[in-house]
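Okay, here's the structure, questions in a sec.
Only one protein chain is missing; all other protein chains are in place.
Per-chain numbering from 1; labels A, B and C assigned in written order.
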Amino acid sequence: MAPTGLWLIGARGSVATTAITGLLALRSGIVPGVGCVSAQQQFRKVPLPEWDEIHVGGHDIVDTPLEKRAELLAESGVIPHRIFEAVRPSLSEVEDNIRPGYHPATHAGTQSDAARTLTDDITAFARRNGLARVVVINVSSTEPVFPALPEHGSLDTLEAAMAVPGRTVLPPSSVAVYAALRAGCPFVDFTPSTGIRLAALQELAKKQRLPYAGSDGKTGETLMRSALAPMFTTRALAVRSWTGTNLLGGGDGRTLADAEHASSKLQSKGRGLSTLLGREVTAPLHIDNVPDLGEQKIAWDHVSFEGFLGVRMSLQFTWTGYDSSLAAPLVLDLARFTAAAHAAGHTGPLGSLAFFFKDPMGTDEHRLGEQFANLVSWAETL
Amino acid sequence: MAPTGLWLIGARGSVATTAITGLLALRSGIVPGVGCVSAQQQFRKVPLPEWDEIHVGGHDIVDTPLEKRAELLAESGVIPHRIFEAVRPSLSEVEDNIRPGYHPATHAGTQSDAARTLTDDITAFARRNGLARVVVINVSSTEPVFPALPEHGSLDTLEAAMAVPGRTVLPPSSVAVYAALRAGCPFVDFTPSTGIRLAALQELAKKQRLPYAGSDGKTGETLMRSALAPMFTTRALAVRSWTGTNLLGGGDGRTLADAEHASSKLQSKGRGLSTLLGREVTAPLHIDNVPDLGEQKIAWDHVSFEGFLGVRMSLQFTWTGYDSSLAAPLVLDLARFTAAAHAAGHTGPLGSLAFFFKDPMGTDEHRLGEQFANLVSWAETL
Amino acid sequence: MAPTGLWLIGARGSVATTAITGLLALRSGIVPGVGCVSAQQQFRKVPLPEWDEIHVGGHDIVDTPLEKRAELLAESGVIPHRIFEAVRPSLSEVEDNIRPGYHPATHAGTQSDAARTLTDDITAFARRNGLARVVVINVSSTEPVFPALPEHGSLDTLEAAMAVPGRTVLPPSSVAVYAALRAGCPFVDFTPSTGIRLAALQELAKKQRLPYAGSDGKTGETLMRSALAPMFTTRALAVRSWTGTNLLGGGDGRTLADAEHASSKLQSKGRGLSTLLGREVTAPLHIDNVPDLGEQKIAWDHVSFEGFLGVRMSLQFTWTGYDSSLAAPLVLDLARFTAAAHAAGHTGPLGSLAFFFKDPMGTDEHRLGEQFANLVSWAETL
Partner (left out) sequence: MAPTGLWLIGARGSVATTAITGLLALRSGIVPGVGCVSAQQQFRKVPLPEWDEIHVGGHDIVDTPLEKRAELLAESGVIPHRIFEAVRPSLSEVEDNIRPGYHPATHAGTQSDAARTLTDDITAFARRNGLARVVVINVSSTEPVFPALPEHGSLDTLEAAMAVPGRTVLPPSSVAVYAALRAGCPFVDFTPSTGIRLAALQELAKKQRLPYAGSDGKTGETLMRSALAPMFTTRALAVRSWTGTNLLGGGDGRTLADAEHASSKLQSKGRGLSTLLGREVTAPLHIDNVPDLGEQKIAWDHVSFEGFLGVRMSLQFTWTGYDSSLAAPLVLDLARFTAAAHAAGHTGPLGSLAFFFKDPMGTDEHRLGEQFANLVSWAETL
């Protein structure tokens, strides 16, 4: 395929750093594509950009160098030391493509101005590297819930409000989407933040004839749920309650222990379960900040279900993973599939990418098996 | 559908007693069809025998009355007291249809003679109740592995050997199959015993133009594995080891803790895992007899897997269920689907029933989601 | 020992009903003393009231008959059917000793009046049954936290406030304590409610020369913690975080899922952990209401700890119990030990009973092993 850009919002975060390090390692052939869905047999014939055809850049509001971030991830077990050492020199090349991100607290001008700068960064990146297209993916921290405003209803009213000095009509994630679409880029939302979920922005995507996908990468507890819930339903076993406790360290733990930030994440997790089970069940869900776990993420789920003659039984599982290790390869997969979709002229929400998301746009299918089957058959049409 | 027989080998065992009690309860409308796959929306239009069109009989080598067995299951939590009380009077009707089963240790004549008696029992049951067909299902205890013999190779040599006084050329499960096929009955193997897995018996099934299905009902740990393994493979996560420990009380625990009996069960479980994962992994598996658990069955599995950049992660689950509660509704489902398949003229192994089995015959598909999809589309053709 | 009364606040609740049923069963010799600490070898020679020397009565604000409550507990697995049937006739005798409890919402007069009525109930019960003493134990639902008031500081100011019409200076648990002490009864708090933890009431206990004990029965997660935490500390393993999730059904689940009611319970659990570990650790703790669990209580704890050279390791456990089954025998134990302490002339907080409590009064010892050793040597002095 033609040279393809991958522009990461939150380019210095754990997920982005792991994805970048991994891409460099895959490119140099020192690791196999474990965890990369798109590297599997089933997708051999799909016209996806190869690892060495993907160029990475991005925005971030912090300025810790990528190399430092990668080193910390090596210490916490996400990136093996030998891989870090091998790709360390190449990290600085990516570093050159990272630009300051937008945050209302530090930006003086209008949101229009802010968006224009972001758009220009992406356009310059594409031009500089001779890219056929750039896929923009949001992997930054989950935002607090942003209130719905009337101006979100149409592109005209939104743009008018963005031009008003001092107004913050959009959360940062949506400013990033606006900028990406204006730059003619497909957009993928790996977070539960507002992002493209506003009528005005979907209007812009339509006008620009761009595809988009999201939202909220499915990497642990919800992945398990989407694999297990169909077992209960197809066996006609009646789930009565499904409890979840998530222990997170690192920045994600800090962000999500804050009730306001967590609320979008919890909603995004909850929606899936009731769809999967076909009705509401008792489903308390917690996210705890446990700093000493570092990059690890531990989820305990307890499922109480009823079988033949009303007998009560239970299932419980503990999932122990590294969030960034689980998310990073999916980010690369999404870049590849979305680039191919754009090349093939797809526009609007890519429901066929539901396999990757907790809260898929463009479809109501949450069952993992069906999502994969859909992905495979859709990919064959590319 | 026409009146249909369900003939249970091991008719006084826990699974059979629960299935019989449940059928009586379903027939009188005092319980919903929780746990019954065939009672779901998707199969509404399939011509299956209704609950009140199914008549039950069977063979067993023990003679504890059904009512006594059901009472014990009520005490151990498998059958709610109120349901036991409600169906108690009807149990004696089924009781009248249970005949002494065959066991080499207690039978004096040839295996031909033994089979003939069994056949006659089934035929008389069908005639007495005016049944269009009888589905024979083996739900008796798992047998020790029976040695392969040259006589198993063809129907002629098998029948010659069965007629030799004093020869035990077949294990009881296969004598039961022979008798069922001779009676013109479709056969379902819910156990991992030898049963129909001999060339001579499959030749007989073919000659009689009968369908058959098996083997080894998938009710707990293996059910979980067939739901979870595809999650790992479709996500390109490399499973490195998958350990299992099963704690069983009751008769099943006693039987399977005996290494010889367990060996067929362990093989049947193991075959599935490597097929599901596409390669061999370290997979130690234990079955422990823990009498104080009664009818409960507890399985703990630990899965160690590798993700992006070789990082190690893990999943563990504990499944706590009542084996008979999980198995019984599937026995009813299998009776219904197999009867419909027979009515529709199907012959040979019913690979489309793989959804119900640990070690399916007639297909190599072990993935639960695909098995269900196959079942649904096959059922639509009936 | 002399005839002894056990007066239960919340006498129709699950814990009380199970304790009463169990006492009747123990008295008639149809069950062994499993779960009864005081029935062990170590306490053979301690002068405790025998099962048939204990007479039960109590207060409750609901009026569901004990027999009905016991029947429900039989259905939910806490009381075996055969035991319920055996003691059913005797339940009505206890029924006659249950009087209406106090609740501000339904009581018109002053709190002084209310307390007087309660006192009279207890006194009449003692006289009617010729009891040497009555131990009053609070096993009612956990109250919302009650604000600290200046009137709680001394008996005089408290009694003055209690006499003011329309004033609610005490929560119901403390009114019950006041009444018990006025009736000359030792008091045990099996809940985390305010109860005797007010200076004014402890002053009254002192004046009346009565012993008291509490608080908050240690029956599950906290029991485990008090057994396990010393393992980490004596082995010099540094616990970094200890997370807990509690799933409760039944009335307890409903009460404690309400944040206000839960707060006293969570505080009571938290105090112990930091004392046990010798410092504060990250310790998020949740109580979820999961009605379908019925009387079951499931606790999942995850402990992350650091060993030699800073290596991180973990322990997780799942405790699945019936709260009332665990609590009820301890209520009987507390009645026996407290009666013996009263007979022996002990007054003030009985720190030696810490073994039974999450948040012991009269001592700071939370280690289970030490608590038991203390109990044994104290009992020898009785």
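Here is the rule we use: contacts are C-beta pairs under 8 Å (C-beta built on N, C-alpha and C of every residue); 3 or more make two chains touch, one makes a residue touch a chain.
What you see is a predicted model, and the numbers here were worked out from it, not measured in a lab.
Visitor: For the full complex, which residue in C:Gly22, C:Pro186 or C:Gly214 touches the chain that was left out?
Guide: C:Gly22
Visitor: Which residue from C:Pro47, C:Pro144, C:Gly348 or C:Gly369 sits in contact with the chain not drawn here?
Guide: With C:Pro47, C:Pro144, C:Gly348 or C:Gly369 as choices, the missing chain is touched by C:Gly369.
Visitor: Give the residue, chosen from B:Val46, B:Ile298 or B:Leu375, that touches the chain omitted from the document.
Guide: The missing chain is touched by B:Ile298.
Visitor: Tell me which of C:Ser274, C:Thr320 or C:Thr347 is the one touching the absent chain.
Guide: Of all options in C:Ser274, C:Thr320 or C:Thr347, contact with the hidden chain holds for C:Thr320.
Visitor: One chain isn't shown here. Among C:Ala2, C:Ala163 or C:Met231, which residue touches it?
Guide: Touching the chain that is not displayed is residue C:Met231.
Visitor: Across the whole complex, list the residues on chain B that are touched by the chain not included here.
Guide: 240-241, 243, 245, 247, 282, 284, 286, 288-293, 298, 300, 302, 304, 306, 312, 316, 318
Visitor: Please give every residue of chain C in contact with the chain that is not shown.
Guide: Counting over the whole complex, chain C touches the hidden chain at residues 18, 21-22, 25, 31, 33-37, 39-40, 77-80, 83, 223-224, 227-228, 230-231, 234-238, 306-311, 313-322, 325-326, 328-329, 355, 367-370, 372.
Quick note on the criterion: only the chains that are shown with their structure count from here on.
Visitor: Counting shared numbers against all numbers at the contact of chain A and chain C, is it over half, same, or under half, different?
Guide: Counting which numbers both chains contribute, over half are shared, so the two copies meet through the same residues.
Visitor: Quick check: how many Å separate the C-alpha centres of chain A and chain B?
Guide: Here the centre of chain B sits 44 Å away from the centre of chain A.
Visitor: Tell me, which residues of chain A touch at least two other chains?
Guide: 306, 316, 318
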